[in-house]
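Showing chain A:
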Amino acid sequence: MLGWIKRRSLLAAVLAVPLAMGAMPTVAQAETTLRVIPHADLKNLDPIWTTAYITRNHGYMIYDTLFAMDEDFKPQPQMVDTWSTSDDGLVWTFVLRDGLKFHDGAPVTATDVVASLERWGKRDGMGQQLMANTASLEAQDDKTVVLTLANEYGLVLESIGKISSNVPFIMPARVAATDPFEQITDFTGSGPFVFEADQWVPGSKVVYTKFADYVPREEPVSAASGGKIAKVDKVEWTYFPDQTTAMNALMAGEIDFFEAPANDLAPLLDANPDITVEVNDPLGNVGFARFNHLLPPFDNAEVRRAALMAMKQEDYMAGAVGDPAFWKTCHSVFPCGTPLDNDVGSDVMSTGDIDKAKEALAASGYDGTPVVIMQPTDIPILSAFSLITAEKLRDTGFEVEVQAMDWSTLTSRRALRDPVADGGWNMFHTWWIGADVIDPMAIAFSGNPEAGWFGWAEDAELETARTAFAVAGSADEKAEIGAKVQERLWAIGASGHLGQFFTPVAYRNNVKGLIKSPVQFFWNIGLE
Partner candidate 1 sequence: MTRYITMRVLSTIPVMILVALFVFLMLRLAPGDPASVIAGDYATAEDVERIREQLGLSDPIVVQFVRWVGSLAQGNLGVSIFSGKPVTELIGQRLEPTLLLALTTITFAVAVAVPLGTLAAFRSGSLIDRFVMLFSVSGFSIPAFVMGYILIYVFAMQLQILPVQGYKSPFTEGIGPFFYHITLPSLTLSVIFIALIARMTRASVIEVLEEDYIRTARAKGQSEFKILMRHGLRNAAVPVVTVIGIGIALLLGGVVVTESVFNIPGLGRLVLDAVLARDYPIIQGLILFFSFIYIFINLLIDLSYTLLDPRIRY
Partner candidate 2 sequence: MSILEVDNLTVKLPDGADRPFAIEGVTLHVDKGEILCVVGESGSGKSVTAFSVMGLADKRALTPVSGAIRLDGEDILNATDARLRKLRGEKMGMIFQEPMTALNPVLRVGDQISEMLEIHTNMSQSQRKERVIAAMNDVSLPDPEKMYRSYPHQLSGGQRQRIMIAMALTLEPQLLIADEPTTALDVTTQAQILALIKDIQKRKGMGVMFITHDFGVVAEIADRVAVMKYGQIVEQGTVDEVLHAPKDDYTKMLIAAVPSMTPPKREPATGDKALSTDDLVKVYGTPGLLGTGRVVKAVQEVDLTVRRGETLGIVGESGSGKSTVARCIMRLIDPTSGEVLINGENIATLKEGQLRPHRRDIQIVFQDPYRSLNPRRTVGQSIVEGPMNYGISAAQAHERAAELMRVVGLSPDALDRFPHQFSGGQRQRICIARALAMEPMILIADEAVSALDVSVQAQVLDLLDDVRQKFDLAMLFITHDLRVAAQICDRILVMNKGEVVETGPTADVYANPQHEYTRALLKAAPGAAL
């Protein structure tokens, strides 16, 4: 080893000489740049056209929203200055605050808001429900927007202030006019950063520069709400296909912020004194094992419940996520730590015992039809979930066939309702961020096979409870309906919940001002 070190200095000297001219970091210009590794490659720029989380994060960089969720998931005004509702609660009037400007200098007007909400209303789940209950939505004058409901609807602010996909971003009217099933091509927004279209290298680099004329609110930052102040001149997203290289780049100081390192790398990153590793999203993600309710054997609720009994959350979390610091068990359908989390009917999920599952399966009259599990090999966590489920179901007595594919194939096959023989499926795994399953309105909990989530669970009682939640007023009324929804979900064994896990973020110690929230925001972050 000694020889090596002696030679190292020589080697370093030799290499340093010719490279001296270029190798030193470029002269520290005034401009500060935040170098970020995003959790995914920004493939598409229309946050309404696709629900991809990376496009949503891109939306938060360059657009602004009427309302925004704070840390306690309460919608706070963002672009709205004042708003009022009529006594019967049907007419809502919103007045925009001053100083709202688009990147091209044009002021933000009510017509822009209306056009944006209409486009959003055609694609987003909650948006569609809101629009279904809306009689009219017009711009009274440049600053005022009036929403007239057709009937009582309790989730107006929760809808237009929702934190995750598809977020009702406000775009110039001309852009919002684009058909919701076509991509927008003009990326002018009114948010704290400007998207540098000409520097965008899809699959590799995205560049945002500070929008000088942005007027932030005064309130302190709290999740999506509060003053959105850009504390760096430029934010650069560089996508890394290889986790090892990404970690090394952060350790070597070539990168400042690593949004989603693999959980197993956390201890290595933590051990490095210059790097901080912490969980930024309090709600984390919830692992799902989704049955196809149309096809045998999971067309029978008892068989589904038997399968749920075999699923021990600890094994899923240990196998797929690893370090216990980054996961916990949670036997409620709603993320633990959120208002609606409860344990009604969740004994079926908390059993986690193969023998009990065997008895239940025998009792259910399972006739041995094979269970086809789709396994996305290019997403490690989901690949692990699939293998664990396969082993558990085999131990329970199920016939299991694992079909490996990449995520693209999975997303197209899960949309098919055909029998297994012509490309259908029985189970697939995914995860939702906590914010997306925080209340019964989540599509994941739908009981209506026509408009519901893939897997097409069906339960009339569940649907009536969910519609009731939409109009529920007080908190404990919502809690009571929440418990009812959970009880029904467990009764029909809609999906298996595999546990709640948190993906950490890792950043160099000179990065300050990270906002605690389920969505990654880049305003308020500065470099010392």
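Throughout what follows, contacts are C-beta pairs under 8 Å (C-beta built on N, C-alpha and C of every residue); 3 or more make two chains touch, one makes a residue touch a chain; residues count from 1.
Regarding candidate selection, all candidates are chains of the complex that A comes from, given by their letters.
Fair warning: this is a prediction, and the values are worked out from it, not measured in the lab.
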item: Touch assignment for chain A within the complex, options 1 or 2; value: 1
item: Touch list for chain A against partner candidate 1, complex; value: 8, 11-12, 15-16, 18-23, 26, 41, 43-45, 49-52, 123-125, 165-166, 179, 181-183, 185, 200-205, 238, 240-242, 244-246, 248-249, 251-252, 254, 378, 405-409, 411-413, 415, 417, 423, 430, 432, 443, 450-451, 453
